[in-house]
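These notes concern the structure reproduced below.
One protein chain is absent from this view; the other protein chains keep their places.
So, subunit A:
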Amino acid sequence: MPQASQSARPERQGYVLLAPALIVYLLFAVYPMIDVIRMSFSSWNGLSPEARFVGLANYRAIVTQDPVFWGALRNTIWWTALAVILPNLISFGLALALNQNIPGKSSLRVVFYLPVIIASIAVATIWKWMYDPFFGLFNNLLMQMGLDGWILDWLGDRKVALWSVFVAHVWQSVGFSMVLFLAGLQGVSATLVEAARIDGAGRWGVFRYVTLPALKPTMMVVFVLSLINSLKAFDIVYGMTGGGPAQSTQMLAMWAYTQSMQLGVFGRGAAVSVVLLLITLVIVLPYIRWMFRREEMAR
């Protein structure tokens, strides 16, 4: 049995219990983050023992000499802007519908959540097959419906490839936000709804003055989570198009990876990563501050 003196120091016990997670976090998250910043100021091919300090040369290179960077940035911004709105609106609608007393709602909840538990790379493979210009589901359906004119090379056409991937992303991510919204809806006070009904609010009034305000924290969480998820979009694009055709589906996270791991220009890859990190921080820091404020207010 441990001595009384040991259990008398709860703060020390706390640190001991935290230590393993902290070590892993420092080693695999904080150290690489710092190292990537250092690397973004260096020139390194990934193999040579020496990396050369080059100052801001990598940053200069990606913004002035790298046409793909700007395309990737544009794609990332579009993707993120749409990904925080479109799938979440669908999720919200689904959550509202599945929060009603409709038959089969439990099974439907599972159905809509199912894509979330599938690995992104598997989702990419499934959709790649469905998009296949010759054997894929979509083109065959269009053909059977006599809509031959609509047939496209969904992932091979530069104009539509990004949005074809985006549709797969929507399918995969809708369930996650839906579950968060459902949890939020279940937290809406039934008495408050009744009070509003007695006060004279109709369905819209109850939604506007009771449901929406109660869902504000949930919306914030959903917004930030999908923001972070979209900014780092990588796996589904990697699995479906690999950034092609002609870099038309290239994203910042994947471009950083491609530069470093495939082209061996680690400095530039790191610089792209740092740009992405800065964008993420600018967006996420206010959220973290907001969370702390809420926590303090709850205390």
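Methods note: contacts are C-beta pairs under 8 Å (C-beta built on N, C-alpha and C of every residue); 3 or more make two chains touch, one makes a residue touch a chain; residues count from 1.
Here is the rule we go by: contacts and distances are computed from a predicted model.
Novice: Could you check which of "Sugar ABC transporter ATP-binding protein", "Spore coat protein CotJC", "Cytochrome bo(3) ubiquinol oxidase subunit 3" or "RagB/SusD family nutrient uptake outer membrane protein" matches the UniProt name for the chain that's left out?
Specialist: The missing chain's protein name, per its UniProt entry, is "Sugar ABC transporter ATP-binding protein".
Novice: Looking at the whole complex, which of A:Trp78, A:Tyr113, A:Trp163 or A:Tyr209 touches the chain that is not displayed?
Specialist: Hidden-chain contact among the options goes to A:Tyr209.
Novice: Looking at the whole complex, which of A:Leu192, A:Ile228 or A:Val284 touches the chain that is not displayed?
Specialist: Checking each option in A:Leu192, A:Ile228 or A:Val284, the one touching the absent chain turns out to be A:Leu192.
Novice: Check each of A:Pro49, A:Gly146 or A:Gly200 against the chain that is not shown and name the one that touches it.
Specialist: A:Gly200
Novice: Determine and list the subunit A residues touching the chain excluded from the picture.
Specialist: Interface residues of subunit A facing the absent chain: 189, 191-192, 194-202, 205, 209-210, 213-214, 216.
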